[in-house]
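Just one protein chain is left out here, and the rest sit where they should.
So, chain A:
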Amino acid sequence: MNLSLLDPFAVAKEYPEVLFSKLEFGHSTLIKSSYNSDYLASGTIDGDIVIIDLDTHGIIKILRNHTRAINSLRWSNCGRYLLSTSRDWKVNLWDLTANEPIRSLRFEGPIWQAEFSPKNQPFEIFISIFEDDCLFVNWEDKDDIRMSPISVEGSEESSNHYILTGVYHPSGNFLFVGTNKGLVNIISTIDGSTLFTEKITSSNVKNIILSQTGYRIAVNFSDRIIRQFKIPDLVNEEPENWVLEVEHKYQDVVNRLQWNSVSFNSNGEYLIASTFGSSHEIYIWETTMGSLVKILEGSKEELVDVDWNFKKCEIYAVGLDSGKIYMWGVIVPQKWSALAPDFVEIEENIEFMEREDEFDIIPENEMAQKNLELEEDIEVDLLTKDTIDARGFSIEKSFVIPLKLEHSQNLFE
């Protein structure tokens, strides 16, 4: 609600510009903010998951079960569940009201990533595994965990061909996957069949991200190019008519930079990427024209994971060497006229024109009486709440992680 009182120019900013804070809670490798932008989960190099309250920038919870670095983290849409994978070959599902994982799976080898399906959260997930078929898992029933493997289709070279990463379409019926041979496939989540396949290039897919609106997909390949595609109408068109149309290619032609991690903003109009190697910046592109609009600077080290917090309009990134979390945001200037209601801030001089009744002397009582009479007809609605804020996001109370104040002191030590 505060946004409607702030400087509209600052509120209308589409992307953050200023590095305003650095957080250091252990050596972070990975970060993810919750859908409602209240919390930030940070996975550390020794397997802890630190939950940071973004109102206070303080730790409110540490989830301990993994024994090696966390390599993927996902929030459920409701904000109550967290899905984590780690280099200890485990996938855990956490309920944030408790401190122990409520579901856990251990594999025979390393895991790349786990994703929540938009349907039946938090019990339907997708897991991609190192040099093995990836899996759809339903673990609603603890004692009857159902797994269905998916292998790569649509390519002649089937040996050593694996799915590395995947992302669900918002409908929950389709999964976009990327393989180590440069294929982008669309898989039906209903029967696991491959509906669409296209070879884009011959190098690894590093990440696939989908805009929340479901219009765009961006694929980060290890050939140093991020390709942005328009998603075909999956629901109404037949799979044989689907085309993945390249909208833009993002690359640094001069320095030939590799991109570490990519993220969209809420409506998919901006794309950010962190850079590999000696460049310590985050690039922001505008996605309709494909132009570079901003380079975020300020860190003194290579940045690995990036995350866009939509509601707060902030970008977070993790430093490779120090494990610090860097935070960029929009700085709203103090309106000095807010402190003195009789003053107005003006851009330039205005010539004074006296209003007709400006210096009329009206007896105080008369004035007060007049004001009171005016009040009679004013309709007031004290109950109806706004449902969206000034940036267009819905405002509603969401899941709050309960605090345990009795033993919160020195949580991190």
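Here, a residue touches a chain if its C-beta (ideal position, glycine included) is under 8 Å from a C-beta of that chain, and two chains touch if they have at least 3 such contacts; residues count from 1.
We adopt the following convention: contacts and distances are computed from a predicted model.
**Student:** Going by UniProt, what is the name of the one chain that was not included in the view, given "DNA sliding clamp PCNA", "Essential subunit of the COMPASS (Set1C) complex", "Mediator of RNA polymerase II transcription subunit 18" or "Translation machinery-associated protein 20"?
**Tutor:** In UniProt, the chain that is not shown appears as "Essential subunit of the COMPASS (Set1C) complex".
**Student:** Determine which one of A:Thr56, A:Asn236 or A:Asn349 touches the chain that has been left out.
**Tutor:** Candidates A:Thr56, A:Asn236 or A:Asn349; residue touching the omitted chain: A:Thr56.
**Student:** Take the complete complex as the reference. Which residues in chain A touch the chain that isn't displayed?
**Tutor:** 1-6, 38, 53, 55-56, 58-60, 332, 334-335, 338-341, 364, 368, 371-372, 375-376, 378-386, 395, 397, 400, 402-403, 405-406, 408-409
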